[in-house]
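As you look at this complex, bear in mind that one protein chain is not there, while each of the others sits in place.
The block that comes next holds chain A.
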Amino acid sequence: MHHMTLTELAKGLKAGDFSSRELTSSLLDRIERLDGDINSFISITRDRALSAADAADQARAKGESRPLAGLPLAIKDIFCTQGIRTSCGSKMLDNFQAPYNATVVEKLEAAGMISLGKTNMDEFAMGSSNENSFYGPVKNPWDRTAVPGGSSGGSAAAVAAGFAPAALGTDTGGSIRQPAAFCGITGLKPTYGRVSRYGMIAFASSLDQGGPMARSAEDCAHLLGAIAGHDLRDSTSVARVVPDYLAELDTPLAGLKIGLPKEYFGDGLDAEVESAIRDAIKVYESLGAKVCEVSLPHTHLAVPAYYVIAPAEASSNLSRYDGVRFGHRCENPVDLEDLYKRSRAEGFGDEVKRRILIGTHTLSEGFFDAYYRKAQQVRRLIRQDFMDAFEEVDVLMGPAAPTPAFDLGAKKDPVSMYLQDIYTIAINLAGIPGISVPAGFAGKRPIGLQILGKHFAESQLLNVAHQFQQATDWHRRHPSDQETT
């Protein structure tokens, strides 16, 4: 039961093999037993989950028809949940309870899903290893000397460890796809604007996007259908019909044109990762797809442009944490400036401070044109690279990360950490969707294949991922409980 997909669990519930309460309490027990070391959860909401499960069982007895009703999941602690702490992985919000639910949380509740709790993450989603959390690092369930990736590291680890069949994550520069790759699960970053950002604590508003993390593309399709859609409370969400993401899953791939960006197979790519990705491409060829090389010539500018735009937006988004109205406040401030300085100095961790400083600097008078404006120009070029490539091919494929999960504590230098996101960051700058699917292992550590599509081509991405998962079983592998305990 702990490693079944949502789709299988839904069948089990429907068939009466087990109740929602049995499923939920079994997962909660497992979390309690095994998460002490993995540390994938910040808050576990047992009582709420069990009463929601009881309600789901009662509804089912009365003829419940919602496909996701009674199924549990975990929610990244960046989504506001009414009456439950929403910490964003930060000391700053350790005491914060939102008085409202994020739109996606509302939607999942409306679909009848049950939240088990809030998952660990890099503070304010800034990080690629989940080592920047106030609540401590998360360990990779496949190899507990390795990081789970970040920033949605808790969500990825929880799914991999058999704590939750699925989880919500967010992705600003790879934060769904890279941890999905490191933990051997499937993670989808939707098109910017596809999923409401209301109630999702902002890191970099023009890049942030929530999305599903699960054990299969099919499960991601279920979840995306539940959370996508226009939201009047988010002006940047797009008023566009939400298709049935399950409808195209079984479309054959014969004739599919796959582009391999040559820039994604260059220096710095780990040999084992490259070999796994090349093998995955062969699987697609065997399914009838045509493969060719393409170029995304501005790829090398993505990381620098991102590290101007994202910190600029973050420096402004994080100004509200000032110790005045909510969140951490220092003891006995002597005056206003002292209140601001000490509350923020104590409440934020190093990486958050680093990015606030970078962002404040790049937006400053005299630097704005050289940094922010230039980065926006680069952003348009990067977007154009993708538009040009999609003139020739249907989807792009490559590695989700240059290496498998690295060791905890291995990357001390921020820039080497930033380069982890070299294959994921450009996707956020362009606003297109991307999915990472399990495609092999380097020793014990999983490897993720990244598939990229045109804006709003989620149905196609899910189809392409699903067909791979029909032909392979990488996504059905899970760490044994010996490894997990």
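Keep in mind that, in the parts below, a residue touches a chain if its C-beta (ideal position, glycine included) is under 8 Å from a C-beta of that chain, and two chains touch if they have at least 3 such contacts; residues count from 1.
Everything below uses one rule, namely that contacts and distances are computed from a predicted model.
The complex appears with one chain absent; UniProt names that chain "Aspartyl/glutamyl-tRNA(Asn/Gln) amidotransferase subunit B" among the candidates "Aspartyl/glutamyl-tRNA(Asn/Gln) amidotransferase subunit B", "Transglutaminase-like domain-containing protein", "ABC transporter permease" or "Cell division topological specificity factor". Per the touch definition above, the residue from A:Arg320, A:Arg380 or A:Arg476 contacting the chain not shown is A:Arg320.
Although one chain is not drawn, the whole complex shows that of A:Thr145, A:Ser205 or A:Ser295 it is A:Ser205 that touches it.
Only one of A:Ile31, A:Ala49, A:Ala74 or A:Cys88 touches the absent chain when the whole complex is considered: A:Cys88.
The missing chain, though absent from the display, is touched by one residue of A:Phe18, A:Phe265 or A:Tyr340; that residue is A:Tyr340. Take chain A: the residues that touch the chain left off the picture are 79-80, 86, 88, 93, 96, 98-100, 102, 197-202, 204-206, 232-236, 312-313, 315-316, 318-322, 324-326, 336, 340, 360, 363-365, 368, 372.
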